[in-house]
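Sharing a structure, written as structure tokens. Questions coming.
One protein chain omitted, others in place.
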Amino acid sequence: MSGNSFGQAFRITTAGESHGPGNVVIIDGVPSGLPLSVEDLRIDLQRRKPGQSKIVTQRKEDDEPEILSGVFEGRTTGTSLAILIRNQDQRSKDYGNIKDLYRPGHADYSFDAKYGFRDYRGGGRSSARETTVRVAAGVVAKKLIQQAFGGQVVGYVSQVGDIRAEIADPASVTLQQVETLPDGEPNIVRCPDYAAAAKMIELIDACRMAQDSIGGAAHIVATGVPAGLGEPVFDKIKADLAKALFSLPAVLGVEYGIGFGCVTMRGSEHNDPFTSQSKADGSKQIVTRSNRHGGMLGGITTGMPIVLRTAVKPTSSLPLPQETVDRTGEPATVSTKGRHDPCLLPRFIPMAEAMVAIVIADHWLRWKGQYTSTEP
Amino acid sequence: MSGNSFGQAFRITTAGESHGPGNVVIIDGVPSGLPLSVEDLRIDLQRRKPGQSKIVTQRKEDDEPEILSGVFEGRTTGTSLAILIRNQDQRSKDYGNIKDLYRPGHADYSFDAKYGFRDYRGGGRSSARETTVRVAAGVVAKKLIQQAFGGQVVGYVSQVGDIRAEIADPASVTLQQVETLPDGEPNIVRCPDYAAAAKMIELIDACRMAQDSIGGAAHIVATGVPAGLGEPVFDKIKADLAKALFSLPAVLGVEYGIGFGCVTMRGSEHNDPFTSQSKADGSKQIVTRSNRHGGMLGGITTGMPIVLRTAVKPTSSLPLPQETVDRTGEPATVSTKGRHDPCLLPRFIPMAEAMVAIVIADHWLRWKGQYTSTEP
Amino acid sequence: MSGNSFGQAFRITTAGESHGPGNVVIIDGVPSGLPLSVEDLRIDLQRRKPGQSKIVTQRKEDDEPEILSGVFEGRTTGTSLAILIRNQDQRSKDYGNIKDLYRPGHADYSFDAKYGFRDYRGGGRSSARETTVRVAAGVVAKKLIQQAFGGQVVGYVSQVGDIRAEIADPASVTLQQVETLPDGEPNIVRCPDYAAAAKMIELIDACRMAQDSIGGAAHIVATGVPAGLGEPVFDKIKADLAKALFSLPAVLGVEYGIGFGCVTMRGSEHNDPFTSQSKADGSKQIVTRSNRHGGMLGGITTGMPIVLRTAVKPTSSLPLPQETVDRTGEPATVSTKGRHDPCLLPRFIPMAEAMVAIVIADHWLRWKGQYTSTEP
Partner (left out) sequence: MSGNSFGQAFRITTAGESHGPGNVVIIDGVPSGLPLSVEDLRIDLQRRKPGQSKIVTQRKEDDEPEILSGVFEGRTTGTSLAILIRNQDQRSKDYGNIKDLYRPGHADYSFDAKYGFRDYRGGGRSSARETTVRVAAGVVAKKLIQQAFGGQVVGYVSQVGDIRAEIADPASVTLQQVETLPDGEPNIVRCPDYAAAAKMIELIDACRMAQDSIGGAAHIVATGVPAGLGEPVFDKIKADLAKALFSLPAVLGVEYGIGFGCVTMRGSEHNDPFTSQSKADGSKQIVTRSNRHGGMLGGITTGMPIVLRTAVKPTSSLPLPQETVDRTGEPATVSTKGRHDPCLLPRFIPMAEAMVAIVIADHWLRWKGQYTSTEP
């Protein structure tokens, strides 16, 4: 009821605040026998980590995961799997000054309205710090869908401010392109259009120098997902994916396939015609000629790539002074000192990938449970 | 697990197909003592009904609700409330020709991939016919939030094709403006900018004449909602609202507040400054000067109007012949005869309002359950 | 939250009162392709029906089920399946006299304490009438487990008052023995020890003549259930079975295997030794030599028969005058006129079988969803 769980067959439950002892996730429903190690978890945690480059927050966190349960001799046991990530850089004193102020764009006021008081240190439970353990759980989901049907989830930054990446086919972008530049250096903005990436970094840097922040957009693409996942009515997979992405901090919009572009289209130009391809075994695979439907029809996957786009607002924490009020409603000014992300997008990618992978893993397990005759 | 339920404290579970005996909803969690009659239910069912005007499908359905349980002597009992709406215009023979064809834009193929076979008559469970009972449940939710805190949910058509409504303040639009023209005639397109409305009707008519369809966008606004509703992590109210809207057929995108407009903004221009207003009793009410945050911060309501915008694709069913394949993958042509909506938007409004009201009712009951200051 | 749903993967949600228009169940999670007809449903509904013999209530109800959705051309579609059973014998006037009285042993007072008012006609939602649709859902569960792994659920009356049935092996009792006497006549008390059955009927008749009622016990046995169903911690299958049975009206106790008999036992005499049997294919089947564990260890099935025993209290409604109070707390006398069951056990059997079958179907679907390598 308090919304700290997500998913049904693959279900995560989380706890933790920005400046408490740590964050923990319990993952319920992982099948037994999946190989899993702390090293696996580290990969995406490094991609999410503060301090990973000059364009993200310089807070220091090791984000070292500990598997508390659910793994025995290197494989999942099928019982609940808990992962703990302790907080380290807990400079609580930085936050004393905002104890009684409501930072614009933050959850301070709405938390007080809801709970009567709040852990004001770094946003407490409303901090994006809680996404560390989502990312850890996402690794487990990614491993599961990879093993089960070769599913892949790759996200990338497609826009920062006015700078848009030119990507002909979102489904062809690889993790390698997202993470690494052609010269082998890290692609710190995670945009696979390298010319755009360079401009994005410039823009982010300019915003940081101006003590300001900038918004952006991300694409998340899932490939290799079999047709038939999702439920016909409330748990349409598009609905669960949207909830997953909107549950992340700072997300103001989600669309899939042609998205808001459909508003001005006619049916005859919007519908994707079905056709078929020959498979290796001579049988026919039904596909669509185009993918304006973003891989989902009637809320159920079609086997075409799932393509999602998300709007992420500019960071609310600003060094610039901002007008606000205190708890009594008296006017005040607030500014956030140092260590904020001038643009949330680079670190948003692994969070969003994790949530998308969790939804797909969940719906795959749900499908397995109900479907009686055949395997994927 | 099969996704025919939605909500937690205010929870609806539905069943029914387009051409079966009828659709039914069980609403669980309605507090006892709420006045409720069949007449209440009819209001929004009339707004959703086929055949209500020349620009919607001409199928005939009475959509007469029967309350099967949960109401005694005109008031809800607190136990589960069931509403049945029988189907009447079940011309199944119209659908024999699509039994083995996959209509572009429809769930035919994905259903077959999921279930192995399907009720092909009118789309079966994937038909928008299932939304009748959502609308009925929405009436109950609307009554509950109206009685509890004066909450209101009003939706309107804000765009059809290239024609956009000019609405200065979405939160000021009234149900009266949405439903009725200044001359007292019905506002059949449900756009409160009457000049735009007239052009929208022309455009829809032109599409219908061309055997085609057209997309559009809707705004849904909730006012009077107290600050403090929503949960901090997965069940952010923005996430539940997005899931609610994406669970409706044909929705390809959802945004709230400034939405995708945030992508190009800086933090300093995006954040809504807090200020305060004097209330009647002399105390101060904390509000924001602007509402780019759409009434929700950190996934929790702020007391400002909740403003959502939704993209609705053009109707997939077209009289125009479309290229497709049959179940065996062989090329085929399909066209849908008569009785389709050339634009989904006018009838979409009550469906979307219902889903938004259900989410708010749900989160209000959840809030009541956890909040401590009132004792039994 | 309001507890009108049960199960997870095989999930039923019900609504309906004793004297409203009818009762309805929505079953979510039924796999597609299961043959199902109204005739199937009638079998157990006849076993539960009022008026079936001289020793049960003489109320008249046809209990004719209507399948509202989820079945197409004789097979389940995989979407939600709704069944409606209308009420017919709604003599509401019989209940005017108890409107303001609290009948001993009934839910009248606790309902008023909970909801502030109640549908007093026949107990409203607290009436055992709501079990009609549980029994209908139980038929679907029985068909599913029968088709999936040859599972069977058979219940019988093992005690009425002081009269105990002598049954050497509960797992050997057949539906035929429960329903039919050796001479082909109906076994109206549903006790497969026919000598005991005759005495039970005498005792029930004597209680009825005395305007009184009598308690009893039932055994419910599930055979053919594969090892491995159930979850290790909270959703132990013993826990879900106990909840299922305790959710039925009048159940005051549940035990399985040796049950309360374990209290005085030593471990060395209680533990069931493991052994193995050769299977047709030459492999070994692990079994236990005895079944004091009732088919479940660690909350998970072992493949041995599941054996449950339930205590059912004497009917609370009595023609005999009983001392009580009215809503204001003033002393009063209440007696229930006619048409009550002098003993609940004969009609309890199909209700209990239904709940047990639903739990097993649910855990089987859950097992299928999580288990990755093999089929049962």
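Points worth noting:
Note that the chains take the letters A, B and C in the order they are written out, and that residue 1 is the start of every chain.
The rule is simple: contacts are C-beta pairs under 8 Å (C-beta built on N, C-alpha and C of every residue); 3 or more make two chains touch, one makes a residue touch a chain.
Source: prediction; values computed, not measured.
Only one of A:Pro50, A:Gly124 or A:Pro232 touches the chain withheld from this view, namely A:Gly124. Between the chain not shown and the residues B:Gly138, B:Pro226, B:Gly267 or B:Pro305, the one that touches is B:Pro226. From the set C:Phe72, C:Tyr95 or C:Phe111, the residue in touch with the chain omitted from the display is C:Phe111, counting the whole complex. Check C:Ile27, C:Leu41 or C:Ile300 against the missing chain and you find that the one touching it is C:Ile300.
By the touch rule set out above, chain B reaches the unshown chain at residues 1, 9, 29, 31-34, 78-80, 148-149, 226, 228, 232-233, 364-372, 374-376. Contact between chain A and the unshown chain involves residues 1-5, 8-9, 11, 13-17, 20-24, 26, 28-29, 32-33, 66-70, 72, 75, 77-82, 84, 114-119, 124-125, 365, 369. Think of the hidden chain as still there; on chain C it touches residues 1-6, 8-9, 14, 102, 104-107, 109-111, 113-116, 123, 125-126, 130, 159, 161-162, 207, 210, 212-217, 226-236, 238-244, 246-247, 249, 251-268, 270-276, 284-286, 288, 293-294, 296-303, 311-318, 320, 322-325, 328-331, 366-367, 369-371, 373.
Operating definition for what follows: only the chains that are shown with their structure count from here on.
In terms of which chains touch, the assembly is arranged so that all chains touch all other chains. Comparing the residue numbers each copy contributes, chain A and chain C share more than half of them at their mutual interface. Chain A and chain B have Cα centroids separated by 26 Å. In terms of their C-alpha centroids, the spacing between chain B and chain C amounts to 39 Å. If each chain is reduced to the centroid of its CA atoms, chain A and chain C end up 46 Å from each other. The set of chain B residues touching two or more other chains comprises 1-5, 8-9, 14, 114-116, 125, 369.
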